[in-house]
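This is the structure I have questions about; it appears just below.
Up next is chain A:
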Amino acid sequence: MPIFGEALRNAFQRRATLLYPFERRDVPQDYRGKLEIDYNLCIGCGLCVKDCPSSALELVQMPDGKRKPRYHIARCTFCAQCAESCPRKAIKMTPVYELATYNRRAEVVEPCGTSQ
Partner candidate 1 sequence: MSTIIDIPVGPQHPALKEPINITCYVDGEQVIGAKLRLGYNHRGIEKAGEYQSYIQNLYIAERICGICGIVHAFSLAQATEDIIGKEIPRRADYIRVIGLELNRIHSHLLWLGVAAHEIGFDTLFMYVWRDREIVMDIIEEITGNRVTYALITIGGVRRDIPQERAEKLLRVMEALEERVKKYRRMCLEEKTIRMRCDGVGILRKEDAIALCAVGPTTRASGVSFDVRADDPHAAYDEIPFNVVTYDTCDVTARVLVRIDETLESINIIKEAIKKMPEGPIRVRLPRVVPAGEGIGRTEAPRGEVIHYVRANGTDKPFRWKVRSPTLANLLSIPVMLTSKGDYVVNIADVPITFASIDPCISCTDRAVRFIDVSTGKSWVWTFSQIKRMYWRR
Partner candidate 2 sequence: MTLEEEIVNKLKSQFGDKILEAKIQRARRIFITVDRSIYKDAIRFLKNEIGVTHVSTIAGVDAIERFEVIPLFSYKGIVIALRGLVPKESPSIDTISDVIPGAFFYEKEVHEMFGIDIKGHPDLSHLELPEDWPEGLYPLRKDVDLQELFKQITKERD
């Protein structure tokens, strides 16, 4: 019964469980987490909106007449296709992954920064 030995050895090992909300593991360097859109670089071409498989990005009219993407976090599937499609490299993936929220409004990132 090889499992007996294994089990006894394991009983004295450090637990494998990660006590998640209290302990956190580092995410790797290129982790695909929440999107970060640099609205200063964005030219409003809409390629990201076109390629998004889950309609997480939506073009909205800004007060100055330009069109910028609005980002719905809850719809996002974190495939990073938009980051790839963006001709100005205005979209970046950040390692933020704890995105659950009690507030429905908090899951929508409104475009800003266009006035600069």
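In this text, contacts are C-beta pairs under 8 Å (C-beta built on N, C-alpha and C of every residue); 3 or more make two chains touch, one makes a residue touch a chain; residues count from 1.
Picked so that all candidates are chains of the complex that A comes from, given by their letters.
The model shown is predicted, which means the values in this text are computed figures rather than measured ones.
**Q** Need the partner of chain A in this complex, chosen from 1 or 2. Which is it?
**A** So the candidate in touch with chain A would be 1.
**Q** Where on chain A is candidate 1 touching in the complex?
**A** Touching candidate 1: residues 1-3, 6-7, 10, 16, 27-32, 50-54, 77-81, 84-85, 93 of chain A.
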